[in-house]
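For this depiction, one protein chain was excluded, whereas all remaining protein chains were kept in their positions.
Let's turn to subunit A:
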């Protein structure tokens, strides 16, 4: 871990929040992708 000096909170919170936001974006996009794909398969199967 590098020595972040007096700015450790600023740097770490910038990384933590950004990585969290990107993670949530990927997760939500993937969840909807899988859900819609399953729904389409179901609709196409039913006729």
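Annotations
In the analysis below, contacts are C-beta pairs under 8 Å (C-beta built on N, C-alpha and C of every residue); 3 or more make two chains touch, one makes a residue touch a chain; residues count from 1.
In this text, contacts and distances are computed from a predicted model.
The UniProt record for the undisplayed chain lists the protein name "Heme exporter protein C", from the options "Glucose/arabinose dehydrogenase", "Heme exporter protein C", "Fe-S cluster assembly ATPase SufC" or "Branched-chain amino acid ABC transporter permease". Where subunit A meets the chain that is not shown, the touching residues are 2-8, 10-11, 13-15, 17-18, 21-22, 24-26, 28-30, 32-33, 36-37, 39-40, 43-44, 47.
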